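Below is one structure; the comments refer to it alone.
In this view, the complex is presented without one of its protein chains, the others remaining in place.
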């Protein structure tokens, strides 16, 4: 075999030439990014962007946080174990201890920790498997516009029809029921679930579990009410149905507290965590569950990259940096007010948006009542140096997901760009 | 909320206290590892181990390779994008170009590259979805003792009954047929598949795809013959069934050439790659397919950690370091001879093993004809400072999976420990 | 082999000795019936019973109608083909012609007729298969408390949890939505279905078909409103979802007109008919569908007893006898008034029943608000010489299903027994 000469890597063309058509965000943000810090990104041309996307919630602490970076570089530098499967390592032991000490114990949460593989969908798949194993039942109840992942089990509890169709086979063993406030004409979806459980002829088998997001991020920033979630949790407890909270996107402080369900006063049986748990954007996920549910046999669920030790190192450091006290939570709730007020004003001042604002903490959505408008806004925003995406089944919601650690200047600058973009886009559709 | 004080992290107890019962390798290797380099690991007590496990194939180039490490630290140091979803980044562009230039082009392979999420099971799930989408068919043919992953789609094509049971629901849309040499009494499983395809009454629908490992790693180092694989590939082509090679464990040089199927002279329609593709043990996976199969809609399959840029950096560097020429392949084949000869001698000199040797490249197995013996051997080996696991549905095979880059001294020392351990274990069972 | 001597058949014991525990009605009606005529049955002891059960709707014209009987005996007597698979026979040709002339043509219905096997569940299975084939979709929407049959496909669209559990495997490819008036607190289930169809993130795939009973017989005599059914039909037409009306129990005049949907002013795409279609209680079923849906390949669905020619003979005769004009329909509607008024009075005069009355035509239900009471009433009724069953998922509804041809005396006598039984049973529970 002869020595290979590489062709020069020049431009964005390399993606259209070599990468599958499945690529998506590069189409919304057509540039080649290079560096990033905090809430800012720079592309290869040096153009600067403010980040209101935060890795779809994987960068709650911003890009390349210096404290975390230091730990990471130190660890790599001293040849700390990189890849550990699920063998014991110092880095993993430390993460477990710190997660217990800083997160679980102060919240009186007594969860066992599982490393299900490094992504959210790994966590969801493991949660579904465990729920079915423990209960001996097969059905999982999920909700309209839920998003739980792209592997077959997670996809079966995901609402998005376009994603579901990608399975190529009928999805089974899951029932999709209306999320909170589903019909504008009114529908008490907890009452419906309760009635279907009581009614022996409803066609709904007693489910193994209900899986729910407290705020649906991909589904359009749909916010479940506190009472709705409490009634759901109570109903599950009464009927011995396991309650799984998928906190992959809304956990790690996104809505204010570390877990999104803390503010609601419920304690799920199983919790899925990923995205920001490593703190640095490195692949990592956890599945948490009540100790009495820990019915796994050794190795019954496994995976090569359960032990991504660099992620454990930054994850540990992130917990120490941000969660020893409630300062970050407070900042998040303060930022929420800023964001919400800004969006409310915007909606009022640009009636052509037919806009509606909703969210919790620093997960906010601006729903546009005009088809295609939200996508126009985010496109205009990108031109102006703001990275922001849409969500919802028809991409009808502009989704604000800035890093929790964004400073005030960046936040205001980003919001200003958004307002400009909205105005510009609104003009186009009038 | 008060400031949290952490409890001290001391020992292996932290895992039994906080981690789920699902943990497994820590039970076989009961220590806390700390550092690693090349083919050697050190635990927290400073005890040294030789690594014949290599992250289950994720560390083909050994631990913390200095060249790769330098690139990685540089990248992190300059605040290169860490987490990029599937946005364009310099690191990703470079990986795509280098993968094309060094791997695909010289082999006349014209694959589109998909980043399906960072693990093998993500790749397999995406392959199954694509095969079903493209063909409009639902059935996937897999083989006895196949291992393709733990998420629901991958699990349905995995043979291991213990793992399958973990699904908690019946697995569907997959048919498990006998792998090469399945029955000792003889069975031409390709003839069987062909006949079932021809026979309109066989109960086997025309499948979307056949998924196969050229060597089954987890399944017990079962080696498919060249002719068997060629006949399989021909049959698939004739019947317009897609051929998926899961090269997650056997790719990246494990059997000698970069792709395990190169030596066989077949060109799969879809290839799953993961484990060693990042070169450094970082989570990363690829799905490769013929351009005419690239029927994905943008975003039809997605996932948060598709863009683990540190892995792209080390992955690019690894390709440059090891695959510009065929030196590594040659070393692997030379090592194969050493390993095979050693094992053959061992089997002969320790008849109590009732041993059988099989493998390809640097994936070798020593099947022990005595129940429980293989696990005894690996336990004795660990005590003696060798990390080595078993495989096979009944853990009946000692699996040698040393880093490809292991030096001669480490290799021989590891083999010597193995032989000692085998002798010791054999004595226990007599 | 020696000549066999039979043991004498004496009593009801033979059933408990030889028949499976699955037997059910014999437990509610513990006697051995022997003869029957019109609306009366006699057991082996000569005890007489009035029949308010009518073979669960299979005997709309009563037992052993003399006109039908004459045709049947003539046909048998002259060695007419008994068993014809789906070969052409005189009896079948005549049935087809008469069904066309008397039933379809006058109603401007242009259905193709399929003989799917001789039972309701055969018809439902064929309807589901055809709907999936024609649309290329997999999901069927059914409703809470639906009953469509006991074979796997029909069971998957049946609501009753006890029956569903009998499948022993998870049921798939079906979604159960709320029937009309499902929640007492109000729920517009057509609006819910419409919203889920519009919402690309609802988790509800565009279904192949909706299957509905206009009145749910087994489910508890739940009556869908006219407007609800019309909105459902309109929604299906707009979205190109096939509408299947399962008229197995409510067809053949049970609610007044021949098809139960006639009064509603909707035209289903597919209709399932069975039970009373043979007129004489002989096994027979039809599946009717719009000609443009007739996408079957020859023999794609088959079955041994599709051609039960004695049933064709009596079926033809029944159509001629009862459906050349609207006299029977008028009688049914007149009887409905008698029944409804009687039940309303009963409910008022026996408050301990906590009764509610509902129904359409001669399918009426008396729901008892006290657990177990409905079963007590039917048990007391049987002692008093009235055969009447319960329905509903908790057997909470006394179900009046007298033959349409019952004479006034028998009807009043049956109602009087029912009232006595209700009083007696009500006393027991006070």
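The first chain written gets the first letter, and so on, giving A, B and C; residue counts start at 1 in each chain.
Here is the rule we use: a contact is a pair of C-beta atoms (placed from the backbone, for glycine too) under 8 Å apart; a residue touches a chain by one contact, two chains touch by 3 or more.
Being a predicted model, the structure only gives us computed values, none of them experimental.
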Omitted chain's touching partners, listed by label: A, B, C
Option from C:132, C:254, C:380 or C:399 whose C-beta touches the chain left out: C:132
Hidden-chain contact residue, picked from the options C:227, C:294 or C:428: C:294
Residue among B:14, B:72, B:93 or B:146 that touches the chain left out of view: B:146
Contact residue for the chain not shown (choose from A:169, A:273 or A:347): A:169
Touching residue (missing chain; options C:231, C:254, C:275 or C:399): C:275
Residue ranges of chain A at the interface with the undisplayed chain: 169-170
Touching residues (missing chain, whole complex) on chain B: 138-139, 142-146, 157-162, 164-165, 170, 172-176, 178, 182-183, 185-188, 191-192, 195-196, 199-206, 219-220, 392-394
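The working rule: only the chains that are shown with their structure count from here on.
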Chain closest to the assembly centre - both centres taken as Cα means: A
Approximate Å spacing (C-alpha centroids) for the pair chain B, chain C: 57
Separation of chain A from chain C, taking each centre as the mean of its C-alpha atoms, in whole Å: 50
Gap in Å, rounded to a whole number, between the CA centres of chain B and chain A: 29
Residues of chain A whose C-beta touches two or more other chains: 138, 162, 165, 172-173
